[in-house]
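Missing here is one protein chain; the remaining ones are kept as they sit in the complex.
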Amino acid sequence: MELATPLADAEVLRLRRDFPALNQQVHGRDLVYLDSGATSQKPVSVLDAERSFYEHENSAVHRGAHTLAANATELFENARATVARFVGARENEIVWTSNATEGLNLIAYGMSNASLGRGGADAARFVLTEGDEILTTEGEHHANLVPWQELAARTGATLRHIPVADDGTLRMDEAERLITGRTKLVTFTHVSNVTGVLNPVDDLVRMARAVGALVVLDACQSAPHRVLDLAALDVDFAVFSGHKMLAPTGIGVLYGRAELLDALPPFLTGGSMITTVTLEASGYLPAPQRFEAGTQKVSQAIALAAAVDYLSSVGMDRIERWESELGARLVGGFSAIPGVRVLGPGTGVHRAGLVSVDVDGVHAHDVGQFLDDRGIAVRVGHHCAQPLHRRFGVTASTRASAYLYNTTADVDAAIDALAGVRAFFGASS
Amino acid sequence: MELATPLADAEVLRLRRDFPALNQQVHGRDLVYLDSGATSQKPVSVLDAERSFYEHENSAVHRGAHTLAANATELFENARATVARFVGARENEIVWTSNATEGLNLIAYGMSNASLGRGGADAARFVLTEGDEILTTEGEHHANLVPWQELAARTGATLRHIPVADDGTLRMDEAERLITGRTKLVTFTHVSNVTGVLNPVDDLVRMARAVGALVVLDACQSAPHRVLDLAALDVDFAVFSGHKMLAPTGIGVLYGRAELLDALPPFLTGGSMITTVTLEASGYLPAPQRFEAGTQKVSQAIALAAAVDYLSSVGMDRIERWESELGARLVGGFSAIPGVRVLGPGTGVHRAGLVSVDVDGVHAHDVGQFLDDRGIAVRVGHHCAQPLHRRFGVTASTRASAYLYNTTADVDAAIDALAGVRAFFGASS
Amino acid sequence: MSGDLAGLYQQVILDHSREKHGFGLAPTADASSHQLNPTCGDELTLQLHATDGVIGSVTWEGAGCSISMASASLLHDLAPGLTYDEARERIALFRELMQSRGAGVEDEDELLGDAIVLEGVSKYVARVKCAMLAWVALEADLAQLDAAH
Partner (left out) sequence: MSGDLAGLYQQVILDHSREKHGFGLAPTADASSHQLNPTCGDELTLQLHATDGVIGSVTWEGAGCSISMASASLLHDLAPGLTYDEARERIALFRELMQSRGAGVEDEDELLGDAIVLEGVSKYVARVKCAMLAWVALEADLAQLDAAH
């Protein structure tokens, strides 16, 4: 296969014109937005798609028979088809959620409902009892850790963790040891939101399959940034958030293999997910409606489809290559600064376009403030990954994360600013 | 207290210019939108508020320290304060949800988590066991029925129902009998989405308080249409949806009395709702953050605040009076048509601005299609209230529901169209 | 009334929706299936009576809109004498017709008989489910017969 040409600065500067928020000043300096790992900016086409819906089709989907309702339903379901194609899934395998966090909670609550006897025999494979194990990793976002702690507490199952090595990669020797006949579910992030490490999905899926465990993939940091084919990765479930991939807040996706989604007991219940309701009991529709109770995030789903169209028109393979160049440049620049330690893999290792650092003697909050003063927006804190920060012996770090609209000049500005931090705070003395 | 002047056609026609979707044609006729009970149209000020956020402040709230993040956080929390004021609540009593359905599920899952031992002694009042009863009504939307069926199934509690009388009101004699020492929670809709009946909140709260039961109010059909003071109503929890009150899809509100919200075990877990997370266990923040896991519906919350500002500037008391005039006109017109039966209260009874009818010999789908052909958008089906339709001996009905942007001419168009239905389908013969 | 509405509710359809050919369930049947349209609560039970791989008759009961009732009635008229494979072919063609958004499909007159009066439904995406209800039920019946073999 031929490699796609990555983006280049000139093209990126053209793309950037599509993003109104990037065209502003902060503290009298041009904004350099390097916080896309937290949330991305939105192109005009996405904003227009949502507004156009409210100006023309807005009405209740799947519930009305009038013209507007029919048109709204069609746009809404077309959006599902667009997103399904984008990640190599079928339409009935795509469930709208409000964010990735909700998607992970949906799986966890579906399993605890199964464990309480809901869903009958079909749901047997989701039942957890004492002695069963859920396996996650030391490198997860809280969204892929806390719901499983709670699931374990509700069902009596035990939560275990694959440890992270000094270079930020998973200890696969430990994974081998930890994945046993007791393991019912293995869940891990595709790309770390702290270190940029890409986890070995194929190996983990193989190990999980060998013991019959379900596999959940947190694709929050991969779906926006690289070509994703969930059917090819052969995971059972996956989640991601629209706001990190050019779409509005309030929309996320849960992917599940069709036969699993149809067997998992419902999570949220209410209107539009039922067949027949009596005062005593209710019957439930198959997926995806089964998991879409109440009025859905209609305009947000339509806007997510517009975002996906934008990404596809640029080319996910090209975006991936460009960000990997930016990531390499960030790592190179940051690690050359005295007193700056990169968390996770150093130079020369393939990584996503995000890098977190600890600055000796200066707290991350102060680092971030110093950069902000130069118009550079980065993320400071634990990035919702306290255990991983503890693993690296710090409580907080400073993260720069790039996206398709960042140039090498953006990266260089961040490197240049970071180089001045320790002197300003008197930490180099 | 002086009565507010209701709106009048001339002013409504001026307001209507603010709603782009209302200014279009369907089947060659001017759109007459009478489906606001399902979802409302949006004024330009709401669309602009959301867009402006994406053009200027968009970034992660409560997680970032850079300028955009600080500005976004401020707009987001100001939105909470605006919505709190609108319903007579304090800021920490307002939790964002994605819709009312999620709010009701949040309470139900919080209680089932408490029943599984989560939340410790503080959560004791939310624990349900066999013998305990949950009381709802025969007139509820599925959103306020199915989650309680599931909660009962998970905990062993029993679900009971206050029956509905022939005129659509609750059988308060039965309520008196059903609310006993075993009743742990009483939940009911403020205004019925099928009959427009206003339920007697004060009486039900008094009865529930007498036995120490919690009270949940489904305010979906009241918050958008009338002055609402939740503290004065003295309910424990309430829910409503933004999309029914001029705001975008994807945003809803759960109100809870502060001391209850802080004691209820978390529902969705993940980032931004925690204090300290270790691999083994997590501590949780107080409300509202406790219930707001992951990236929130930021632009939607800001847009909801803009919607609330729009409603307040018109005046909720004036809107309420206008809709009650429109409701009376609808009931009068519909019930005068031979073969048309109004579900619930007839003429002369105070009601909200929505009316559902059964047309003898013509299925609701066909009625709706006939009206749509004249540009009139109404809702057909069971309106997510199958038990109530069964109570009235029908499976589906046709509902016209008005809002502040509807004129008497809209109502008259619907009456005129409905009068022609039976002849067209040969049902009058 | 717009031309669209007249195209949707042709007189033949309104007649069928009242006459309901084949309405009433037989005491026994070779296959039977129950279908539901969750949006409106419409329900339909459709029985298949067959001999030697050829459909003898189709009987049904249910409540619903004029489109769903007329569609079941028209299917009752069309089905007798068809082999299972022929019936499947007609169902597939009818589905294609319903998804054609008013464009129609080839050979429709020949293969679908009077049921082509439902072509107008294809312009109303929200109503396609109503028209399909009986046909989906027949499809389920045929699948039952297959499974029994």
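Before moving on, here are some points about what is shown:
The chains carry the letters A, B and C, assigned in the order they are written, with residues numbered from 1 in each.
Here is the rule we use: contacts are C-beta pairs under 8 Å (C-beta built on N, C-alpha and C of every residue); 3 or more make two chains touch, one makes a residue touch a chain.
Computed from a predicted model, the values in this text were never measured in an experiment.
Contacts of the undisplayed chain with visible chains (whole complex): A, B. Residue in contact with the omitted chain (choice from A:E102, A:E138, A:D366 or A:D410): A:D366. Annotation: of A:H225, A:H382, A:R399 or A:R422, A:H382 touches the absent chain (contact as defined above). Touch with the chain omitted from the figure is made, among B:A4, B:A70 or B:A165, by B:A70. Listed here are the chain B residues that touch the chain not shown: 62-65, 69-70, 73-74, 274-276, 285. Mapped onto chain A, contacts with the missing chain fall at residues 27-28, 362-366, 369-370, 373, 380-382, 386, 389, 395-396, 424-426.
The rule we apply is simple: only the chains that are shown with their structure count from here on.
Chain centres here are Cα means. That of chain B falls 38 Å from that of chain C. Distance between chain centres (mean CA atoms), chain A to chain C: 45 Å.
With centres defined as mean CA coordinates, chain B is found 31 Å away from chain A.
Of all residues in chain B, those that touch two or more other chains are 27, 365, 369, 380-381, 386. Listed for chain C are residues 39, 41, 124, 127, each touching two or more other chains.
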